[in-house]
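This is the structure I have questions about; it appears just below.
Every protein chain of the complex appears in place save one, which is left out.
By letter and in written order, the chains are A and B; residue numbering begins at 1 in each of them.
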Amino acid sequence: MKISGEYLLPVSRDDAYTILQDPAMLARAIPGCETLEKIADNEYHMKMKMVLASMSGLFDGKVRIADPNPVSQFRLIVDGAGKIGFMKGDGLLTLTPADGGTNVHYDGSVEVGGTIAGVGQRLLDTTAKMLIKRFFTKLNTEVAGSAASSGKG
Amino acid sequence: MIPREFDYEAPTSLQETLQLIASGERKLLAGGMSLIPMMKLRLATPDSLVDLGRVPGLNHIVESSGTLQIGATATHHDIETFPLIRGRCPLLAEAASHIGDVQVRNRGTIGGSIAHADPAADYPAALLALEAQIRLVSASSDRIVPAVEFFLDAFTTALEPGEIVVEVLVPAEPGAEGYSYEKAPHPASGFAIVGVAARIQRSGGKISLARIGVTGLGARAFRAMEAERLLESGSSLDQAVATVGEGEDANSDLYASAEYRKHLARVRAKRALEVALRRAS
Partner (left out) sequence: MATTTVKPETLVGKKVRRREDPRLITGTATYLDDIKLPGMYHACVVRSPYGAARIKSVNIKPALELPGVAAIFTGDDVKDLPSVPCVAQLPGLRMPHHHMLAQDRVYFVGHPIAVVVARDRYLAADAADAVEVEYEELPAVADPEKALAPGSPAVHPQWPDNTAFTFHQEGGHIEEAFREADVIVKQRITSQRLIPMAMETRGVVADWHAAEKSLTLYSSSQAPHLLRSLLAGIFGIPENRLRVVAPEVGGGFGSKIDIYAEDMLMTFVTQRLNKPVKWVESRRENFLGTIHGRGHVDYYELAAKRDGTMLGLKLKIIQDLGAYLQLLTPAIPTLSVLMMPGLYKFKHISADVIGAFTNCFPTDAYRGAGRPEATHGIERMVDILAAELKMDPAELRLKNFPAPEEFPFPTATGLAYDSGNYALPLKTALAEVEYDKLREEQKQGRQTGKLLGIGMSAYGEICAFGPSPATPTGGWESATVKIEPSGKVTILTGASPHGQGEETTFAQIAADELGVNIDDIVVYHGDTQLVQYGIGTFGSRGTAIGGAALYYALQELKEKIKKFGATLLEANQVSLSGGACIDEKSGKSVSFAEIAAAAYRALKLPPNTQPGLVATHFWEPPNFTFPFGAHVVITEVDRETGEIAIRRYVAVDDCGKIINPLLVAGQVHGGVAQGLGQALWEQAVYDDNGQLLTGELTDYAVPRAHMMPWIEASHTVTPSPVNPLGVKGVGEAGTIGCSPAVVNSVVDALSHLGVRHLDMPLTPEKIWRIVQAGGQA
């Protein structure tokens, strides 16, 4: 499944580039992320709990940052597997300065397998979009929060 | 069905129910038409279920000073067939008649359906067009939320942890209103590829009120407000429906692409409005 979209982060492109690769920030923004531990440069072990309506599932996987081209582009590769299936996401994030911050454009694909792929076709697209939206919304909140706290300091 | 083990509680009063769910840990079971299939597949593995089936006073359908009060555990079949709803809010009865199949309508409830907030469910389109309100109660609160503020995203509503839908409040139809629910169902699931609920009131040969609720197209049901505005200001049907779904991030799946869905929403909107206009005296 192809996915693409755009979000505005209210920070400079340098900051956006850093934030989007900051494991602590990612851990807070990735929906359902429970732990994110560094296992190598640009590679993290992640545990997440996906919750969607009455559905829920634990996923164990990796987050990897590849092909970095500071500060305009990098690839974010996520894969995880659990009892209810597995998923793999591979997205190219392109950062461009914009009015009021930085435009983050993502373009990539999501593959799912197992039960969620076999019974959830109707909702995969909606769900993927929703999770991405939640990610950026949370990221925005976090950015705003840290901006506020650094302003105070 | 072979689900994971879970605790099951069947309270016999609303008070008891609210106490049980106050912590937000327990999952509510109404008709079970969405939850049970997920449990069967072990995609949902709740530790604890609270069954609303034995809570009295939750499935009423009454009219009080121009408002229909529909209890959360009223079934789709009740809503489809109750003379009060057919007479005073035929749009809702028509929408209910499109849900799933007979077995689903016999078990499924309006409260369960809207709390679940499936992006392709039928009720939200009708409730938005009807400008319905939803009463939410918890152990410590009792509030009424307009439908338009209730459906937030796919499977996401204004319900807070510990809160439960107890009632749907729908203004009774003034009598001269035209209505229609037009749906393109998925041939397998029966869910709406798109569904459009329309209400029309006329006065002096003009459209004095237009309400259009759309489900299935995006992550949540929405009101096509621009189309409503255009109709109320004398634009043609074609001009109005051309704006339905504009700017909406349309869903796509194996059966229907985003482009087709959007087109279908406009065709169905037009057909719903045509029927509503005919029915509006």
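Things to note:
In this text, a residue touches a chain if its C-beta (ideal position, glycine included) is under 8 Å from a C-beta of that chain, and two chains touch if they have at least 3 such contacts.
Because the structure is predicted, anything quoted here is derived from the model rather than measured.
Of the listed positions A:112, A:130 or A:143, the one in contact with the omitted chain in the full complex is A:112.
When the omitted chain is restored, the residue from B:69, B:138 or B:189 that touches it is B:189. The chain not displayed touches chain A at residues 81, 83, 85-86, 111-115, 117-119, 121-122.
Contact between chain B and the unshown chain involves residues 2-5, 37, 40-42, 101, 184, 186-189, 254-257, 260, 263-264, 267.
Following the convention adopted for this analysis, only the chains that are shown with their structure count from here on.
Here the CA centre of chain A is 31 Å from the CA centre of chain B.
Listing the residues of chain A that touch chain B in their complex gives 52-57, 83-84, 115-116, 119-127, 129-130, 133.
Within the complex, the chain B residues that touch chain A are 27, 34-35, 38-39, 41-46, 116-120, 153-156, 186, 189, 191, 219, 249, 251-255.
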